[in-house]
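One protein chain omitted, others in place.
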Amino acid sequence: MGENLKLPYWFFGIALVLGATLLVSDPYVASVVNIVSIAALIAVSLRFVMLIGELNFATAAFVGIGAYTAGSAITILEWPFLVALVLGGIVAALVSIVFGYITLRTKGPYFLLIGFAFTEAVRIVYSKSMVLGGNSGMVGIFPPIAFDPWMPTFVMAVVALMIFGLYLLERSDFGKILTAIRDNEDVARTVGLNILFVKIACFAIASFAAGMAGSLHAVTNNVISPGDFSFLLAAFALAYVKVGGEDNIVGPLVGAVLLVVLGSYALGLGGHEHIFYGAAVILAVLLMPEGITGLLRRGRDRLMGKGKRHAA
Amino acid sequence: MQHEGKEALLRTEGLTRRFGGLVAVSDVDFDILPGEILGLIGPNGAGKSTTFNLISGFYKPSAGKLTVFGENCTGKSPLTISRMGLVRTFQHGSLMPSMSVRDNILLGTIHGVRGAGKRRERAAETAEMLGLTPYLSEEAGTLPHGIQRLVSIGIAFAARPRLLCLDEPLTGLNQTEVANTLAVLEKIRDEHGCSVLLVEHNMKAVMKVCDRIVVLHHGQVLASGTPAEIRADKSVIEAYLGHRHAN
Partner (left out) sequence: MQIAIQLILTSLQIGAVYILFSLGLTIIFGVMRIVNFAHGHLFAVSALVVATVVSWLAARGFPVLPAYLLAVVAGVAVSMALGYVMYVFGFKYFQRDMVGSFILSIGLVLLLDGILLEIFGGAVRPVPEILPGNAEILGASVTIQRLFLCAMAILITAILYWALTKTKLGKALRAVSLDHEAAMLQGVPYNRMALAGFMIAAALAALAGALIAPISIVTPVIGADYLIKGFIAVIVGGLGSIPGAILGALFVAAIETFGGFYLDPTSATIAIFVLVIVVLLVRPKGLLGHG
C-alpha cells in the first residue's frame, strides 16, 4: 500500500546540493547557482499547473508580482528581509486566486492566451507606475549583509524546500485529483469533487511558488525591471520542462540545470540566447517528446529487459 | 405514483428538455425506489441520454421538476447532486486512462472518506468486490475494454452512492463479462442497499437484472413496470421489442 515517496533520495539529494553550494566562492559561479535554483523553481511551478492539463503562461506575471512585492517591501517599506521574501509569494498567490477564479472556467487555448495577455498587461502596469520605478524598474533590493556569503545556499535551501513541498503535494491524494482533472474532468466531478476549487487551489499553490521565485530573483539580482517578466520568462520555463521531461518532477530540474548552464556557456561564446533556447525546445518536442528523463527511463527499462509500466 | 409507502430516491415530474426547436425529452415522470435496479430503455434517439444528463444535473431541464432524496434538485449543479449521493458514469471513457486502477478507484473515495489510510481500505474493498484486485497496479487506459468498464463502475461505487446511475455499462462486453457485471450490480443492490439506474441497450440483460423498467419512446414514457409487464405490453412490443425481433 504505502506509496514509495523515495524520501532517502530526496534528503540525500538536497543535502548534497546544499553542501555543494557551501563550496561556492566565485561570485560568477554563485550567480549561476542562484539563476539555476530560481529557474528550477519557476519550471516546477509551471509543471504543477500542467498536472491539471493547462499551460499557465501567467506564471511570468506571478514571478513578477513576487519580485515587485518583495522589492517594494524591502526598499520602500523597509520590512524585514524574510517577511518581504514570503510576502512576495503570498501576494502572488492572492492575486492568482482572484485571477484563477475568473479564468479557470475556461480551458486549453483560452486559458493559455488569457494568461499570456495578463502577463503583458501586468508588465504595462509596472512600466507606468512611478512608485515601482516605471520602465527602469527598482534598484537596490539587497539582502542583509550577513546573508551575503550564504546567498547561494540560502536560495537553494528555499527552492529545495518549495520543490520538495510541491512534490509531496503531487504525490498526495490532492495530487491524484489534479491528474484526474487532466485525464477526465467529468468523472472527477461525478464523484463529488469540486473541480473549480481544486483547480484554483492548484493554481494558487503554483503561483505562491512562482512568487517566491520572484522574491528570490529580486534579492539576488538586486535590480528588477518590467522587461524581466515578459512572457518569454514562461517560455524559458516551458523549455526547461520540455527538455527535461514533464512526466516526473525531476524533469524540470534536469532541464533547468542543463539549459541554464549550457545557455550561460553559449552566451560566453557570443552565441545568441534566443536561438539556443529556441533550437533546444524545437529539437526536444520533435525528437524526444518525453524529454531527457523520459529517454533515460526508456533506456533503463530496455536494459532491465522488461517494459515495466510506471504506475504512479 | 404509489409504491406501498416507500419514498422514492429520485422522482421526475413533467421533466422536459428542448434543444432549440427539438424536444428531446417531454413530460417524463418516473420514480426510482430504494434498493431496486431500474432499467431505462428505448430505441436510439428515444431520449435516454438526455434524461440521464437531466437527472445528474449535466443538463438543466426546460420544464418539470427533479426531486432527489426528497430534495428539490431542479437546476442544481452536477456537483451538488453528486455530493447528495447520486453518482453517474459516462458511456465512453468513464475513467482516468493514465492513472493506475488503484488511483482511479481511490478517486471515488476522496470526497466521502477522511484519512489516506481509510481511503485505501475503501478502494481495496471496492476493487475486491468488483474482481479488480489483480489489476490494481495497471494503467487503466491499457486494460481490455471489459475491465475498463468495471473500473468505471468501481470509481463510481467507491463513493458509496445511494443511487448509482450507469450509462450503457454493458456495451461491447462478451457474455461472460455481461454475466459478471450483472452479478456485481446485484451485489451492489443486495449487500449495500444501493439503488441502480441502468440505461442499457442489451434487452436480455435488462430483463434479467432489473426490478422495474421504464421504456422511453420519442422522448416520452411509453410504459413502465416489471420486466414481465413490459414484455407483455403491446405498445412496447410494437415500438421497440418487435422492431428488435424483426432484425
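So that you can tell them apart, the chains are marked A and B in the order they are listed, and the count of residues begins at 1 in each.
Here is the rule we go by: a residue touches a chain if its C-beta (ideal position, glycine included) is under 8 Å from a C-beta of that chain, and two chains touch if they have at least 3 such contacts.
This structure is a prediction, so every number in the text was calculated from the model and none was measured.
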item: Chains on display which the left-out chain touches in the complete complex; value: A
item: Touching residue (missing chain; options A:A121, A:V139 or A:L267); value: A:A121
item: Touch criterion as defined above, residue of A:T21, A:T103, A:N184 or A:T293 at the omitted chain; value: A:T103
item: Missing-chain contacts mapped onto subunit A; value: 53, 55, 102-103, 105-110, 112-114, 116-118, 120-121, 124-125, 127-128, 232, 235, 238-239, 242, 272-282, 284-286, 289
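Just so it is clear, only the chains that are shown with their structure count from here on.
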item: Rounded Å distance between subunit A and subunit B, as computed from the means of their C-alpha atoms; value: 43
item: Residues on subunit A engaged by subunit B in the complex (per definition of touch); value: 1, 172-173, 176-177, 179-180, 182-184, 186-195, 309, 311-312
item: Residues of subunit B touching subunit A in the complex; value: 56, 78-79, 82-83, 87-90, 93-100, 102-103, 106-108, 110-112, 116, 119-120, 124, 137-139, 142, 152, 155-156, 158-159
